[in-house]
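Can you read through this structure? Questions will come right after.
A protein chain is absent from this complex, but the other protein chains hold their places.
Up next, chain A:
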Amino acid sequence: MADDVDQQQTTNTVEEPLDLIRLSLDERIYVKMRNDRELRGRLHAYDQHLNMILGDVEETMTTIEIDEETYEEIYKSTKRNIPMLFVQGDGVVLVAPPLRVG
């Protein structure tokens, strides 16, 4: 089909960053968002704005509290699980495969 030929031609040229996200469809990904939030979930869909549909998501919200007496920074994280989630693209900072301990 003509579509397949076109796809083959586009993959021969330099791929756009969005093409590389396409490779992660139906895979688990890690998303770093604004406001110190992180998501880990399965990528079901995305578009050019980075709006995404994620399934089986774990959201981590990180806050830094400063102890008024010792002035030490206390990192706290809150997690919650969401079965199916629409992510607004303008909040997305980074998309990557799930982090491996390195």
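Operating definition for what follows: a contact is a pair of C-beta atoms (placed from the backbone, for glycine too) under 8 Å apart; a residue touches a chain by one contact, two chains touch by 3 or more; residues count from 1.
One rule holds for everything that comes next: contacts and distances are computed from a predicted model.
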Protein name as given in UniProt for the chain not displayed, "Thioredoxin reductase 1, cytoplasmic", "U6 snRNA-associated Sm-like protein LSm6", "AP-1 complex subunit gamma" or "ER membrane protein complex subunit 2": "U6 snRNA-associated Sm-like protein LSm6"
Residue of A:E16, A:D47 or A:E65 in touch with the missing chain, whole complex considered: A:E16
In chain A, positions touching the absent partner: 14-18, 20-21, 23, 34, 50, 89-90, 92-97, 99-100, 102
